[in-house]
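Shown here: the complex without one of its protein chains, the others still in place.
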């Protein structure tokens, strides 16, 4: 079934973690630094096995702090890079996720979520790091986070994460979960030439001094790798277009606003990505993401069988949050239900975006299990009364 | 002016960081572990000087990860403990802040906020870690965060933070900022007997085996120190009342819901704390916290001088967020304005809580400076037109 | 809870949690068994002994001992133990954890606690890989060994733990294998009654992972092999105690010296900080 | 930008950022100066040299050199440099940072990079305290010394950096003071042209903080004092190079050996990973 | 009985190839029989010294909710796995077990079928292949999968070089199963199962 | 001129006691004169080798907005501090400077007053006390604070044991200021300032 | 505390009475450590597995036991310990109140 010895193609029966690794390789990832942690370990293990075959480098670092920094370094070496972890390691990466954001370093961080807080439930599912994905590092920023709901999407969205990270020059998060990571399903990998691969805008050598943070109109600056002769200085301090530290409010304003705007500007277009199910005439709408969508899908089917006009929006990109989409739905729906494997995170965003236009109810469970479809059906039914 | 050689009393001209340290000592803090970082370093330095005088222990650890864990260990040794840091260090503490939450460890973490993301503006002001305070660690939890706006409040609210942490058995955050930390003002410290000091409920030795996580009706379990003969096992894994790991959804549900409920239950009562200025007839309401309130206060005064009915709510406890308070205000106000030294954080909470009842506008600036009062006056004036 | 019979040492254990989670043939249990035997002999009052661990198979020890115990986060046992010790100096604080926990993610805390000669006892169960997460590379994995993240053989060079501990300032450094139950028990007794930063490495089989990946047989085979490879050299320079896949395993007490400890230097007498 | 005159070595510097932020009499600039002189002599193509630093006064070096440079976060220069080196093996990656950065918060990365014999050059400017944050205790502060977090004198025992580097696996280990400009320059030339994990400690005055707190006079006095206390012992066992407030400061090249490096062991030839 | 959604659980010790067993069944369905299949594996430190489990769902339709509620089939490779999971099995279903490793519960209402899988595995090479023998047996007794798709899946899933031995093991189990089917009127006292091949 | 809100900026090198200067002024106001005072200090690596600054606001009313917009008084202890900040000073205000460390700008519209503070400081003990000499001078020349409150504030703020020396330094400056005031008709060519003591 | 399967050996002094190993079958994982480490070959695997499915050891040469406690110390599962000889052969498991039952 394998056509190239390097990047896989064709149909495979593989688990989500493996599919994630293959998606990264297909996207051109050639550097992986990581530290084992359940339930993300299989991503590292697959990378360890496969990197040699594709001519890349795998390294197991001493911890997650090191892993995050190593992928930043590799990215500045001109190589697409990734790390993968779960809650505790994700928390440890927060400081240097900020460094990647501040220095506009393309890279991908996968969080295969398990139950928390703390060590919590290492082997069981959670979706409790969704707000952390947005707010976990100090300082202001916007970030992009994708939420796969199957091994196939672990492949697709990891590849997409690389494309977005290269496009927008920032770390992109794949917010998976234990069930998706550990479940095995058919994964179809298209031929190489059918894959859309995005690469960062490269700096073009010229006589002018390189201004590493002079952005183009799309708000994204071209990027030089270290070693290419651009003699650039990169810092996590607030910096100007030259990359030089500038310790004042004006430099901060220009920089931070651009970092934020380069995401917000595309929030309604390129960065809105979702699946709509039975939405044409839906009266009760379920908004969900990730593995929970598979309980919800069943619930919507059962509800429809019972003649209830239920619909579902499954977000594939949760951050930036699609305010406009929710606003639109809230204006039409009788109620919105947001089941999550957490005590109410994204539901707050939905509430905010709905702005009181329709009731928005959470269905919180704190991890360790998925929602039973029947519970959701019951909730839908209640809302229709 | 000093009456005791140990805990200070009387009037002092001191900066916010020093006042914070004195507040902690007055609250009974006798263990400080920290790592220097601008603009929180003076807290550590003051503690280093003062701990010896009050018979406590100061230790400078190798990093913030270590500092956070050391204060957890000390708290389980029966000693009130604290650490202080700023953005980068706060990010590094996130994993083990979760451990403190999960193990219900009373302790206080101070974040003297500076401009971010990343190293950002080490010496300049920011309020950009407000959402991180709530969501920065993986997994679900509720937390308590206080926001002082003067050296006096650095004293008062740090003391209060200890009281709340002992009362509810969780880490409590003091979310200060560079201006408050570095500004020097008069601080009046009441006599010892006038201070309200709360101590954790202690475990009472009995013949029964100690159940370290059997909560009382207030949802808070009594606490035994290590070395007192309770033979307790404490873990960051999901655990039952015995403190034993229980890797299933039922144990998770019972534990995490209680951890969350023990804060939510008091959100509208003990944990709502704010100052209202000119609110009786206010049409435009400013909602603010921390140092920004001092720009806002001036703005409200100027607006009133100009005959504009402006009012101000200054939150002293930002987390748990006082939904009920905002709801009430939104029902009456013409508009709410939320100036923050960040790109829009708490304004999202205000928007959510306002539920569309009145327009809610942010006034974001990304750090490095405070809002100029005139800008706020302008915004108020615009809303009145 | 299932019916359990009463073992002579059940008073030191949380018998209601037995059987424990460790695999058949895992050596961690033997290390605990020796610890418990040693503890009994020291006559330390049990409420004055606390165990702190990080995360890993070994770190689960904390949850099986009927002592005050704290199962902290991955790598953080030492700073947590430091806080506990400084707050309650009268406690004997023992850190028991795995090699990954103490030397990969936790390496910084180790070198600093050793440098300070912090009054802690550290017992590291070294099984040459990460057990809990399924057999990945550890900073102790011998060069060339197979793990699930180095299936072609480990290119890395491992730490020599006794040498590192000695270089950083530990006052007691020893290594034994779980096959040396008598010596192990004695060494555990010694670290329990010595002040300052004491370090004991326990070489232990992980048959399920390291054993299977490197075709080393069952746990019992691995224990026997390690014991056969062991060369006892008390007082040896720990630098000479590197471990490869087939080298001798130098065991013994390498260091046992007196030096002011952290508590000595800050003048903290037991009961100073705790009220 | 203000008018600046042209210095012979301005081509290696970001002259538009001069004067730099370092205090009058701070030795960091001298270390940089020696580095630049050494760099010029090696004839390495400048676009093939990258500097990575952490955070601190010393770490600001990255921003003053006209080289590809990365001023990362506190303590993380080494892992970032590791990623960069593995992605672009043809680069000479030099980490220049302070003792606090490399050995307090960054200690774990140091011991692991050394253990792996990762192909990185590390130059640590040791000024015995944290300069950037205002003179706090560092893991190199001599026992008894005053810092802003140990005003009564440091109770802690410091690391001996060359000994730690050697114990962990570095292939080149040396120490000089900024008073030894000739030797320092030579040593910098050596680390620049050697592969594997090389380590150079540069003893440097921080007159503003450590000097003031310990009444050591101006920067120039401190440099002279250090030079006077220096005892050059090439080839000495670095274990004997402990530093106290008044001990001799043992300087010299302690170690210079050959050993397969990380790149050797993973078979990474320059240009393999970078496209 | 043709059902929309077939749920299969495999249990045993770590190291017995429990996950691989589920994986091969799933692969056969997903890649060689145009079915949908979801395999979930239960990880966990709690499983270190004891039971380990794989849950498989096979369906002609896309599978939304991926968790097993009531397995129709249990394949028990250890006593502990058997004891823990027998009570969750669909009373109409089948329990397969290794007769040298499991003492069956005479009270169980579920149809049981056993094979000396470990012994057979030793005969064809190594006891590690007991799970493959078991798969042959299950394939023969039910409509879970065709022998052909299973052989493909076995070959594609076992370590390189071990394919022939594993195929032998599979066939050994399959043959035994065929005989068993032929002689099953001699039955084991349990009532019949609709999942048994007719 | 009595104003609601007086803004004072002190600048110099690190190590000259810039912050302490502001602190003493603030303390005198806040603790000994029933005023409100806010002292803000500018930190920063950028200040390492060069300017360092303290901003003080004193007011009889509670101070809401704590930042200095246009200082009424500048105390310049170094050339760099002088050069950087002179342009921000209220034209009605006063610039105090150490005449041995600062070359004043003849073009500046602001009233200037100078003292050889470092020299005097050396005379009374150590140049480190130049800032205290300067404080005495400022106290004499303006209504910023009373000499009494300042002496209390000096004693309460300097390192234990150095109080007498510092009080000497303060008085030295104060005396020089009193003389200066007496002879000021000999002026320095700048126009008058309403902040000057009448 | 009740003592099942015979009086436990006094643990601090080397016992004078004749001792033999006693296996807590429910805890045993059949690792064979005790068998391998017994210097007198007192123990061997039985041919029956316990409730978990592990083959447990039995005393095959109880008379040879010197009471050295090797098996007791080496057992990773706290599943074997020495008892006085009298009832050595039979393990009489006693229900110990689990913590959650006794709260």
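Labels for the chains are A, B, C, D, E, F and G, by order of writing; each one numbers its residues from 1.
Basically, a residue touches a chain if its C-beta (ideal position, glycine included) is under 8 Å from a C-beta of that chain, and two chains touch if they have at least 3 such contacts.
Being a predicted model, the structure only gives us computed values, none of them experimental.
Visitor: In the full complex, which of D:10, D:47, D:90 or D:264 touches the chain missing from this view?
Guide: D:10
Visitor: Need a quick check: the contact residues on chain D for the chain that isn't drawn.
Guide: Given the touch definition above, chain D has residues 1-11, 13-16, 18-20, 22-30, 32-34, 37, 40-41, 178-179, 181-182, 185, 218-220, 223-224 touching the missing chain.
Visitor: Which residue numbers on chain F touch the omitted chain?
Guide: Here the touching residues of chain F are 13, 49-50, 78-80, 83, 101-102.
Here is the rule we use: only the chains that are shown with their structure count from here on.
Visitor: Sort out for me whether A-D or B-D is joined by the greater number of C-beta contact pairs.
Guide: So, comparing the two chain pairs, more contacts are at A-D.
Visitor: What is the distance in Å between the mean C-alpha positions of chain C and chain E?
Guide: 41
Visitor: Please report how many Å separate the Cα centroid of chain A from that of chain E, as a whole number.
Guide: Inter-chain centre distance comes to 37 Å.
Visitor: List the centre-to-centre spacing of chain A and chain G in whole Å, with centres computed as mean CA coordinates.
Guide: About 54 Å separates the centre of chain A from that of chain G.
Visitor: Could you list which residues of chain D touch at least two other chains?
Guide: Counting only residues that touch two or more other chains, chain D contributes 55, 71, 73, 75, 104-105, 107-108, 112, 132, 139, 266.
Visitor: So which bits of chain E are touching at least two other chains?
Guide: As it turns out, chain E has residues touching two or more other chains at 44-46, 49-50.
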